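Excluded from the complex is one protein chain; the other protein chains are retained at their positions.
Let's look at subunit A:
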Amino acid sequence: MKTTVRIAAGLVAIPLVVAACGGDDSTAEGSGGQISYWLWDANQLPAYQECAEAFHESGTDVQVTIEQYGWDDYWNQITTGFVGGTAPDVFTNHLARYPQFVAQDQLLALDEYVERDGVDTSIYHEGLTQLWVGQDEQRYGLPKDWDTVAIFYNSEMVDEAGLSPEDMANLEWNPDDGGSYEAAIARLTVDANGVRGDEPGFDSNNVDVYGLGLAGAGEGFGQTEWSMYAFSNGWTHTDENPWGSQFNYDDPAFTEMVDWWRGLIEKGYMPSFAIADAGVSMMESYGAGNYAMVTEGSWNTGAYIELTGVETALAPTPVGPAGERASMFNGLADSIWAGTDNPDGAWEWVRFLASAECQDIVASHAVVFPAIEESTELAEAAFSERGIDVSPFTVHVEEGTTYLAPIADKWAEVTAIMGPTMDSIMSFSADTTALSDANAQVNALFQ
């Protein structure tokens, strides 16, 4: 009997002891000048670690701990952190997410701090700072970097197809016959018998190498999937940006573009949606030599260039019917969580992240383009040292052909409607006529 009681008492004590262990750890973290900083891109981690070291050396008593979570888990972690009170003090924020966070009162407005410390917001690329001002006219982030979209192509395949880098750099596109862009895609497509897409006898059901890769249907955002075609066809997501409330997914300029784009699947020049959605990423298929070219964001440049077995080069997005090229211009920023117990320390770190000192460090790592104009030049130099000509990305900034990423309230709801709609269109289970219905649903959200 005594042993029984002892065992029972012991077992009951386990959770208490365990609770005590864990509890100690979590209280230790919030104290002093400690702040936590989260980002999702491992490729950028070394750059920001170097920033943190420079920050610590600058004589501050704020101690920064950097944590990185993959994109898939990142937003889950942040939102559960908001609810559970364990979110990071400072984190890398995305345009598609922040309006919702603002609506939920989870972000700290930075205006007071910006004013107090006289931060000069004119040093950043035009438009980037404005992106982070909410509908309430308050600022919720300081810009850290920007990205545009370009064509990544397998130069060996382009060579074999008899195309030159100049050809690739001067493609033009239209929604009727696809222009020289579609001609190049057809030329780069090769079926199992070695017949090219523009040659007689091409078997579109038995394709070995697709001229153009497909990552997905792009939901309502389409950044790297279709936005460059749509913008160059004179289309924008919303009536005004930021904070538009009328969406244009039923505009003929958009539907004719989608019809042309998915037509590439029927012609056998682009893999089916089922292939794109099967779990093997576009980068892997490209690396395996199944795609001759893809449209991708600048943040993935390094990852593509370093793939072994394929030689990758860049070309700007094609010129559209509007007479110029186009690319979405997206920018990330660092935001402070409203629930931080150390807002001053968090601000000190955000200010440093947005300073030329840190952005120059980031530039030297040649992974992304920093938001500060002068730091961008450093990044270009660092990229060319790695043997990468990034002008296909920067040309949009120079020529003013950038289109700001759409910023709207309720983006999660928009995605919930447009995601399945675009998927069903690209998998041919619906026609582009479905877009008018979806657009009506989206617009109803803002009434």
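Here is the rule we use: a contact is a pair of C-beta atoms (placed from the backbone, for glycine too) under 8 Å apart; a residue touches a chain by one contact, two chains touch by 3 or more; residues count from 1.
We adopt the following convention: contacts and distances are computed from a predicted model.
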Omitted chain (choose from "Cytochrome c oxidase subunit 2", "ABC transporter permease subunit", "Circularly permuted type 2 ATP-grasp protein" or "Biotin-independent malonate decarboxylase subunit gamma") - UniProt protein name: "ABC transporter permease subunit"
Selected residue (touches chain absent from view) among A:Gly197, A:Gly297 or A:Pro392: A:Gly297
Absent-chain contact - pick from A:Ala103, A:Leu307, A:Ala338 or A:Ala356: A:Leu307
Among A:Gly84, A:Gly194 or A:Gly323, residue touching the chain not depicted: A:Gly84
Selected from A:Gly33, A:Gly70 or A:Pro252 as touching the chain missing from the view: A:Gly70
Hidden partner chain, residues of subunit A it touches: 1, 3-4, 11, 14-16, 18-19, 21-23, 25-26, 29, 40-43, 45-46, 49, 68-73, 76-77, 80-81, 83-86, 215, 224, 281-289, 296-297, 299-300, 303, 306-310
